[in-house]
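Down below is the structure, laid out as structure tokens.
Here the complex is missing a single protein chain, while all its other protein chains stay put.
The block that comes next holds chain A.
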């Protein structure tokens, strides 16, 4: 039994790894040293700081009222209903922002990694429909029980039966009613009449003496025993999620079965346009490019870029639009702006064209598509207010080399387009974070903040940039230089220290070592003058420094390099002695 328990507890290594990831992801936007990220962040901070009013509210903001079971046919629930939404790790702030904008929330929403817990003041069909239109949520659960504390022991887990959980059995039947209402109205999954067929998915995070399978088993046991629902692992109507997060135990029923919620929202807006053209339910599927942007992240980009608060008549540009997800997401939500989308490839523009045609008319009329090259944007300086784009990461599209040349050129053309009369904001999504940071340093942009998002396990950065107006005049020549025929990959310059020695070196005809650039020359001088070892050392130091900036060699490589350099030095010394001899022969 002991060994079994030992095996079941998570290894400390995995645990620390998880913890490490979390702290890494969250430092960026909880760091007080960073500049403020604008109204969205301020709004979230405000909400988090708001006091909790009622004593019934638990630490997660879940609320439990006495009149738990108040469901009738019209789905008019007057008491507070708890929900639990999941999203991409890193954009929880966005979910909270969207919720507070669209709903009347009871209390303050709380969040952990990738999950947001919130309560609504009452529920009707309209609210449910609005919930299904959430743009930033991947999956939505209606909570059955929320504020239960659990210790690490198996015995404690065994106590977790539905009747023993806060809210009791009534909370479960109410959650079932809400799920039925959702299925009948929005669809997704079966209608589930009578006793529902269900399965439980258990998830566990932290150090416990039980596994996630145990969590699922105990929950399923309780449901079968007390609610008489029918367990079925393959042909199920309800998916119950049981989750243990350190000392918290939460259960909920998944509402959107199959498709992510942001996808449901996008498809719903397309179906709407179909109805307007008298072709109800015949809206074609969205056309996706090779690396499509997920709609919730697109929404995150748009909101972080300040499109939500942009004044009427702002011009938003996505210069690398792909299949046009940014426009699709933003145009129906923020119709006060005009959207200009562009890309190089004919194929993806065809997709963007078809996707735009699927949007409701009022949104589609806000988007124009142009074919252009991002390194030479054909835009009048100052015409653009906000640039929102998903850059190629150099993984699936392009490689590290193409990204290295593309980013500086793209940033230069963005800076031109965002000249003074514009709102001057850019939000870029990239997986090649270092490359973007380097390019930003060399460009006229200043980084205002970065938000880290975990996208399918890849850590990508949402960078908010502004063109620095003071530097704009002086930078423009530099900006233009990037656009010139020379790629930005400049070979290392000869350091000024070693240059005088090269200049001092007398040009005595076809010298043996004159064709080799720096070191041989210094060597000649070295052998002749005797004392100038420092300059050569300086040159080499500089060279190695530049190399280390580019890529740090491994220990083995460094050893090999040292051996090779020693060999070369010996060779050069021999050569220089020979040259010295020749010189001395010439001199008399």
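Operating definition for what follows: a residue touches a chain if its C-beta (ideal position, glycine included) is under 8 Å from a C-beta of that chain, and two chains touch if they have at least 3 such contacts; residues count from 1.
As a convention for this text, contacts and distances are computed from a predicted model.
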| item | value |
| --- | --- |
| Complex member absent from the view - protein name from UniProt, among "Elongin-C", "tRNA pseudouridine synthase Pus10", "Multifunctional methyltransferase subunit TRM112-like protein" or "Origin of replication complex subunit 4" | "Multifunctional methyltransferase subunit TRM112-like protein" |
| Per the touch definition above, residue among A:240, A:307, A:340 or A:448 touching the missing chain | A:340 |
| Touch with the omitted chain, as defined above, among A:218, A:315, A:329 or A:406 | A:315 |
| Identified contact with the non-displayed chain, of A:81, A:144 or A:384 | A:384 |
| Hidden partner chain, residues of chain A it touches | 311-315, 335-336, 338, 340, 342, 344, 349, 353, 362, 365, 368-373, 375-380, 383-384, 413, 416, 421, 483 |
